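In this view, the complex is presented without one of its protein chains, the others remaining in place.
We just call them A and B in the order they show up, numbering each chain from 1.
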Amino acid sequence: MKNNAGMTLIVKTITRLTAGLILIYGIYIVLQGHLSPGGGFAGGVIIALCFVQLMLAFGKEEVLKKLSRKKCIFLAGLAALLFLLLALRGFLGSGNAAFKEGHFKLFSAGLIPFCDIAISILVGTGLFVIFLALVLLTEVEE
Amino acid sequence: MKTANIIPFFVIIPLASAFLITVFKNRPKNFSDFVVILATFSLLLLSLNSLQLLNSSKMIIYKIGGWLPPLGICLVVDGLAGFMLVTVNLTVFLVMVYAIRYMQLYTDKWKFHSLFMLMLAGMNGIIISGDLFNLYVFLEVASICAYALVAFGTEPEDLEAAFKYTIMGSLASLFILLGIGLIYCYVSTLNMADISFALSAKPNGALIGFVSVLFLAGFGLKAALVPFHAWLPDAHSSAPTPVSAVLSGVLIKTLGIYALSRVFFNILGISGNILLVLIVLGMLSMVAGAFLAIVQTDVKRMFAYSSISQIGYIIFAFGIGTPLAILGGLFHLFNHAIFKSLLFLNAGAIEYSTGRRDLRKLGGLGSKLPVTGATSLLGSMSISGIPPLSGFWSKLIIIIASVQAGYIGFAFIAVLVSIVTLAYYLKFQTFAFLGKVDETLTKIKEIPMTMKLSMVILAGICVVAGLMLVPLFRPILKSAADVLSSGTGYRYAVFEALK
Partner (left out) sequence: MSLYFLCLILFCVGLYCVLRKRNIIKIIIGLVIIEYAVNLFFILIGYRTHGRAPILSEDQVIQNMVDPLPQAMVLTTIVIGLAVTVVLVSLAIRIYEKYGTFDITKIKRLKG
């Protein structure tokens, strides 16, 4: 069955292979944020690019069924609230916050990996919503 | 719990309410209204509480993460910051009460509330920031929300005004950023008190002059001083009314005047040249704003030009430099926030009831809208400087200070501009409220209760604000003015409070 939305068959086949790789690369950059260059914002941008590539290759109906606009806005707000709660945890006092291994290990640097994860979800869904709003030019249904 | 721990809540509360509104939107009906009123009221109480805490200690410092400056970032509340916090939060609370019913003219109220809370977080962050780059980040947060709020109505004129505002505003922010970069290049630190220490040790060369010009251009555009004022009439007249009230009432003062005075008086150190430039810019703004306001027929555009004129008064007062002049300037800043918001809310009430803003098509509304008429009369008389309302006292102090400093010609021009101000506000009153009722306007309805309530409270503050000069309340203004007149003494106060 040939689906006419989106791009040609070659692009769809390659996208099925590479979209997962892009997502994993983005998550890797987020998780290593306290050890090497990267962190929340850069990883979030790459995650957003994964969604954008899926939308370009498969057409908007397919992707919007899985990840609709309302869900994205809700996730972005939730991630922002999570970031604020993490900051409040830091505000309330020091010691015993989170990861406490030594230097240069993956599970170190206290609350920073959690902050990176929250920022990456926020930036990823936020940039995807901006892409939807600018490119699709449809009104929000509420 | 230490007293300094309440300072971050000025930023935490509006941020949390903005994110909560984005998550819940409108699931419980009117949820965003409830959150916004709760948040702004608690911020008002917090700012009054911080003013009271400042009685015992001259300066409250919160070290983020426990790191001592200059290694860490600190949030500083001194006399000036406490005064500005009260001004901002009081005005925003009353405007939000007004906006409960007014924003039903637009769709998607939760988006408006969310953006507004983000803008409030940005403004509060600018006031309490103790670090130069932190000030820039909060300035950008507030500015971007303002750009989006001006375009909220999405009429063609709104979009054009917002585009103009965005381009000019972000250009100004890039000038400020270039200035911050050059300062960092020179002194390798970003903490305000530390920059002041380092600059006093190094020779004051051409770099500081260049940085001063960049800051003057950047912050001057945010404050709408005269060569940089072209965005203000379009933006303030095309925005929805609560946004115009807050933009004209507090945003240009926080982003422009407060940041300008903090950078110039406390960090870079003032010299005679900079004071002279401030006096000239203030004079130009006063005169140009007043004469451009007389010929306007659109109510909100006239108020926007009047804002330019009154900001000219404040900058002129800062330019004189004596402690009495700075006191007068700060008092006029508070007064202008109150009566300019009141006047914009009145214009919004007229628009809500009649649907139009053109002065030539209005008439005789005094009998139809009594509350609006009475409060706008109080507001107009106050801004023109009629005793015993509050505007009279602040203008009197500025003119006395300028005569004492020897600028008799400038004092004379200030009095003239005040008379011109009276002229165009009388024009507004006559055309809008007196005279006979237009035929098309016989069936307009009265404005809702919450809108009336906030206008009445603002008018009441207009009347009693003259009491701020009474010896019971004068320490508030005095400590704010002392921070600016002590100039670079700010750095000693910061390191004193850190011990």
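Just so we're on the same page, a residue touches a chain if its C-beta (ideal position, glycine included) is under 8 Å from a C-beta of that chain, and two chains touch if they have at least 3 such contacts.
Computed from a predicted model, the values in this text were never measured in an experiment.
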The listed residue (B:I6, B:L94 or B:A162) that touches the chain absent from the view is B:A162
Checked against the full complex, the residue among B:F9, B:Y106 or B:F133 that touches the missing chain is B:F133
In the whole complex, of B:P28, B:G181, B:G406 or B:G460, the residue touching the missing chain would be B:G181
Contacts from subunit B to the absent chain lie at residues 133, 137, 140, 144, 147-148, 151, 154-157, 159-163, 166-167, 170-171, 174, 177-178, 181, 184-185, 190, 233-234, 237-238, 295-296, 298, 301
Logged for subunit A, residues touching the omitted partner chain are 35-37, 39, 41, 103-104, 130, 133-134, 137
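Assume only the chains that are shown with their structure count from here on.
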Subunit A and subunit B have mean C-alpha positions lying a whole-number Å distance apart equal to 37
So, in the complex, the side of subunit B touching subunit A is made of residues 5, 8, 12, 15-16, 19-20, 22-23, 25-26, 65-66, 108
So, in the complex, the side of subunit A touching subunit B is made of residues 73-74, 76-78, 80-81, 84, 87-88, 90-91, 94, 142
